[in-house]
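Just passing along the structure, written as structure tokens.
Of the protein chains in this complex, all but one are displayed in their positions.
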Amino acid sequence: MPFTRISLLAGKPPAHLSAIVDSLDRAMVEAFEVPETDQFVAIHQHQPGELIFDRHYAGGPRSDDFVLFHITTGRTRPHGVQQAFYRRLVERLGAHPGIRPEDVMIVMANSTFDDFSFASGIAASTIAAGQPR
Amino acid sequence: MPFTRISLLAGKPPAHLSAIVDSLDRAMVEAFEVPETDQFVAIHQHQPGELIFDRHYAGGPRSDDFVLFHITTGRTRPHGVQQAFYRRLVERLGAHPGIRPEDVMIVMANSTFDDFSFASGIAASTIAAGQPR
Partner (left out) sequence: MPFTRISLLAGKPPAHLSAIVDSLDRAMVEAFEVPETDQFVAIHQHQPGELIFDRHYAGGPRSDDFVLFHITTGRTRPHGVQQAFYRRLVERLGAHPGIRPEDVMIVMANSTFDDFSFASGIAASTIAAGQPR
């Protein structure tokens, strides 16, 4: 159910972008209790001056490979699950496409099943009863 | 009070975009307790590879006409109101500009009146007392 916006500086090849999406997808399935094929992502490529990030605040050093994941979920996971997902996402991105851990930032916003409609005007909560999303 | 981001694949004519915005506006007034002229929308047009959506998960089949509405509200509506709005939005979009129900996805994030300032640094909660937003 999560919907993710990815922001990064423009100029990466398409294979870099698709590798980021693949690694996000794998990390969600493996560590964030997200079903296979529940994949909805929007990528925002920013020009110089449009993506501002401190190079050292609470981590880093960050480089021009910085990637920010802004994830809207369908429910609030326990903190242990969140933490395991953060670690898994960083591991996956390190392997594919090869992003340094210091360049990965994650921001979550938690909604509820009621707040999602996947299609046809049907609330996700009416079709998701008992499903692990 | 809602603020809506609309994400879709780039390449639609301007009339298609404005019809989406019009139908969103009508559905909000008719079924989501939003006042006339309370209209704030940002459209993000994505290149191929920048908007990823499963074609069949929890609905579909989705096509390249897929449109995702990401709506930040000023209060949490009752679930019945949300459901009625989902249905109305899909109906409106089906009529104008003619989008298949299967291609409409909605994600809500609920904030509060305090979290909005429409203009001039004034919190919406200080001007909205008793108003149906």
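Labels for the chains are A and B, by order of writing; each one numbers its residues from 1.
Everything below uses one rule, namely that a contact is a pair of C-beta atoms (placed from the backbone, for glycine too) under 8 Å apart; a residue touches a chain by one contact, two chains touch by 3 or more.
Since we're looking at a predicted model, the values are computed, not measured.
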| item | value |
| --- | --- |
| Contact footprint on subunit A, counting only the chain that is left out | 7, 44, 46, 49-54, 56-60, 62, 68, 70, 79, 82-83, 86-91, 101-110 |
| Interface with the unshown chain - residue positions in subunit B | 3, 14, 17-18, 21, 35, 37-45, 72, 109, 111, 114-128 |
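Basically, only the chains that are shown with their structure count from here on.
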| item | value |
| --- | --- |
| Equivalent-chain rotation between subunit B and subunit A, CA atoms, steps of 5 degrees | 120 |
| Centroid distance [mean C-alpha coordinates] between subunit B and subunit A, Å | 21 |
